[in-house]
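Supplied in structure tokens, the structure appears directly below.
Complex shown without one protein chain; remaining protein chains in place.
This part shows subunit A:
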Amino acid sequence: MYEGQLEQIDNSLARLGEQRAALENLSSQAEVINALKVGADASKGAMKAMKIDQVDQVLDDINEANDQMKQIQDALAMPTGLGAEMDEDDLLQELEDLEEEHIDELKHEAASVPATRIPQQALPELPSAPQTQAAPAKTPEELELEALEAEMAHCVIWHAAHASRQPLSAQRHHSQYAMGRNDRPEITAPPEIFYNEDEARKYTENSRMVAIQAQLTERALELLALPDDGTPKLLLDLGCGSGLSGEALTERGHIWVGLDISKAMLDVAAEREVEGDLCLHDLGHGLPIRPGTVDGAISISAVQWLCNADTSKNDPRKRLRRFFESLYACLSKGARAVLQIYPANTEQASMMTNAAMRAGFSGGLVVDFPHSTRAKKYFLVLMVGGTAALPQARGMDGEEPEDEEAAEVYVGHRKTKRRKHNDKGSTRDWIVRKKAQQRTRGYTNIKPDSRYTGRKRKDRF
């Protein structure tokens, strides 16, 4: 008998809960409409006031009002998202309430108590649409302010709903945005085409570019940590362009050889009579330098171009591998290479780092000013032999995130060794071997080996 009663109470509770949810939905919609009204009123009021003053201002206002309306409409067009957004919290809250009430009800053993109590609890939650009643008495300015506030609130909700709906794309968009690179030249054309004569000249004559390049080169040299014995060193400038970075090297008295793929850029460099030797060469084809000859290499904003796959033959992974392997070979022992890069995203950064590690380099990514969007700069510091600690990054307000970042990317020497070839291996061995081979080649989509690897299917297939 008690059980039957309990069930009844449960049912009625559930119904009440539903009703409450519906009421809440209604109330939120009412709020939306109220805000809409307020917004419209405000725009009307503003327009009235402005008409007398100036016509162009009114035009501006109309545009603004239109935008407002559009945004409000956008917000309105998303009732399900809004509801879904509220539902989760509300459900949790309700669950808690129900549990509490359930306990109470058990204590009192009275059927009528919860029935009277719940409406009391539910009723105060009904929002008492306050703005509309007060609105007519207010001045146009206040109204406008209110409308703006309402609009902003909606925007926030809308944004939140949106973000939760498309977390992946939003995140991606965000990360791209964080790097401040919506206008990456890399996505427009291959480097030898993008840096044509016009672009090369523009690049070199732009004082901001010159300043940035000089600054980055300074920093790269600092990270290069050449022994300070006064002897000029032979350095490589990979992707030297018009020799802006090379000039900083010359200033320090070093002899350098510059490689670049853009003829136009090199022509500009030759015209400017830079001291270094220039070669037209594609870094992705490997470096045409004899092994062990150079004392260090720098590269300013160039290596990310290697990640482009602009022709069907261009495999970024292959190109990066050739580049890093030949770079590793041509550096003398204990030398470093500092490559300043603009990775499009974290995958690209890790692809470059992994390719470098696979070539035998030790080192990692140093991120300067990690907390700033604009000043943030990535330096891939690669070392041949030796296990010197990574240099400190600059501009770290909070120490921890940077340390984490550096630790995360630091990989040390390549650990995976190729498995011994076994002629008489089973099918499974063969599969495992092949998978390991693919992994060492840098493919990331290889499934991990498990006990199901290479196992025969059952007969029913």
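One rule holds in what follows: a contact is a pair of C-beta atoms (placed from the backbone, for glycine too) under 8 Å apart; a residue touches a chain by one contact, two chains touch by 3 or more; residues count from 1.
Definition applied: contacts and distances are computed from a predicted model.
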item: Protein name, per the UniProt record, of whichever chain is missing from view ("Translocation protein SEC72", "TBC1 domain family member 5-like B", "Ribosome biogenesis protein YTM1" or "Multifunctional methyltransferase subunit TRM112 At1g22270"); value: "Multifunctional methyltransferase subunit TRM112 At1g22270"
item: Residue of A:H281, A:R336, A:R358 or A:K377 touching the missing chain in the full complex; value: A:H281
item: Option from A:A46, A:A248 or A:I261 whose C-beta touches the chain left out; value: A:I261
item: Contact residue for the chain not shown (choose from A:A220, A:I289, A:V303 or A:V384); value: A:I289
item: Sites on subunit A contacted by the missing partner chain, in the whole complex; value: 230-234, 253, 255, 257, 259, 261, 263, 266-267, 270, 275, 277-282, 285-286, 288-290, 292-293, 311, 313, 322, 330, 332
